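All protein chains but one are shown at their positions in the complex.
Then we have chain A:
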Amino acid sequence: MFEFSSAMLYAAFVLYLLATILFAVSITGKRFKDKSGEEKNRAGILGYAASIAALLSGLTYFVTRWIAVGFAPVSNMFEYMTALGIAMSLAFAIIYPMYKNNYLGLFTMPVVMLIIAYASMFPGEAQPLIPALQSNWLFIHVITTVIGQGILSIGFAAGVLYLVRKIDFTKKSRKVKGIEFIMFSILSLVAYVGIGIGFGAADYTAQFNYVDENAEEAVMDYYLPPLVGPNEGELVSEQGFTPVINTPAFVRSNDLNTVLWSFIGGLVLYGGIRGIGRKPVAASLQPVVKNVNPQTVDEISYRAIAIGFPVFTLGGLIFAMIWAQIAWTRFWGWDPKEVWALITFLFYAAYLHLRLSRGWHGEKSAWLCVIGFALIMFNLVFVNLIIAGLHSYA
C-alpha cells in the first residue's frame, strides 16, 4: 500500500507536468476555428483534464498513505508540503471552471510541481506520531489549513501572472527588480531541488569531524560538496574535499552550504535565461501572456483570497485553538507558529480592507498576494526549521 501510494505521487507529478505543457500549447499554439466557428485548439481543456487526473492521482496518494500509516499524512514537512501542492491543484480545479483561463493553468501547475518537488527533499518515509499529534484534530486542523493555504496560493499565481502582464520592462524600476527577485527565488528553489536530486542519486556524502558550539567534538554529514566547512572541520570521508573556509561554531555549516549551492545554482539559471533572452526573465515571459485580460486575472486573485481566507482562518486559527486547548492545555500560547498564523491572518485581513475600502486593485493587490504567499512559505519553512517551537516537526 505504501509503495503504491508513493507511485501515485510520482504519477501525479508527471501529470502536472503534462498539464503544464498542454496549457502552454493552448496559449502559444496556433489558434484556428472550424467551419462552424468553434475553437479547435483543445489543448486548454485537455490541460484541465490532465490537471484533474493529476489531482485524482494526488488524492489517491493521500488516501492510500493515510490507510497505510494509520493517520492523516500531514504530520511532517514532506507530508505537509506534498499536501499543500495537492491542495493548490484542488483549488485550481475549483477556480478554473469559473473563468476558464488557461494562463492561470500555465502559472499554477509549475508552482504545484515545484512545491511537490521541494517536499521530496525532506525525508519521506513514514514516521510514527508523537503523543501531542495523536488526535483526530490532526486531520481536521491540518487538512483545513492546507486547503486554505492552497486556495490562497492561487492568489499568488494569479498575482504573478498579473505582474508579468502589466509591468513595463522597457525602463528600470523597483517593480522590475521586485518581479525579477520573485523569478530568482523560484529559480533558486528549482536549483536547490535539481542539485539535491542529482547528488542524492549519486549518493554523495562527505563527513567532517568538527568542534561544535559547546566546544565538543562532533561529526557532521554533507550531502552536497562542501563549499564551506564546519568549525575546525576535518574531512574524514573518501568523498569530498577540504573547503576553502570554515564557518564559526554557531553556524550550522551544512545548511549554509546547501543555501550557498541553491543561491549559486539560482544565479546560474537566472543568468543563463537572462543572457539568452537579453532581457529580464519576467520580460521574456511577457509576450506569452500578452493576451491575458488583466481585469480578469485581478479578479481571480481576489476571488482566490476571498475564498481561501475563511478556510484558512477556520483551519489555521479556530480549529488550531480548539486543538491547542485539548493538547496543550491552552488555546493560545504565543508559540512562533501560532503568532505567524495570526500574522498571516492579519495580513490578508488588511489586504481585504485595502481592496474593499481603499480601492487597492490591480498592481498593488497583486504585490500583496505575492507577499501573502511569502508569509505562508515563511511560516511553513522558516518557522518550522529555524525558529524553535512546539511545531518543529520536520
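The rule we apply is simple: a contact is a pair of C-beta atoms (placed from the backbone, for glycine too) under 8 Å apart; a residue touches a chain by one contact, two chains touch by 3 or more; residues count from 1.
FYI, contacts and distances are computed from a predicted model.
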item	value
Protein name as given in UniProt for the chain not displayed, "Cytochrome C biogenesis protein", "ATP synthase subunit a", "nitrile hydratase" or "ABC transporter domain-containing protein"	"Cytochrome C biogenesis protein"
Which residue of A:93, A:267 or A:318 touches the chain not shown here	A:318
Given A:21, A:46, A:93 or A:126, the one touching the chain that is not displayed	A:126
Of A:66, A:99 or A:199, the one touching the omitted chain in the full complex	A:99
Residues in chain A touching the chain absent from view	2, 30-31, 33, 68-69, 98-99, 123, 125-128, 130-132, 134-135, 137, 290-291, 293-296, 299, 302-303, 306-307, 309-310, 313-314, 318, 321, 325-327, 329-331, 333-336, 339-340, 342-343, 346-347, 349-350, 353-354, 356-358, 383, 387-389
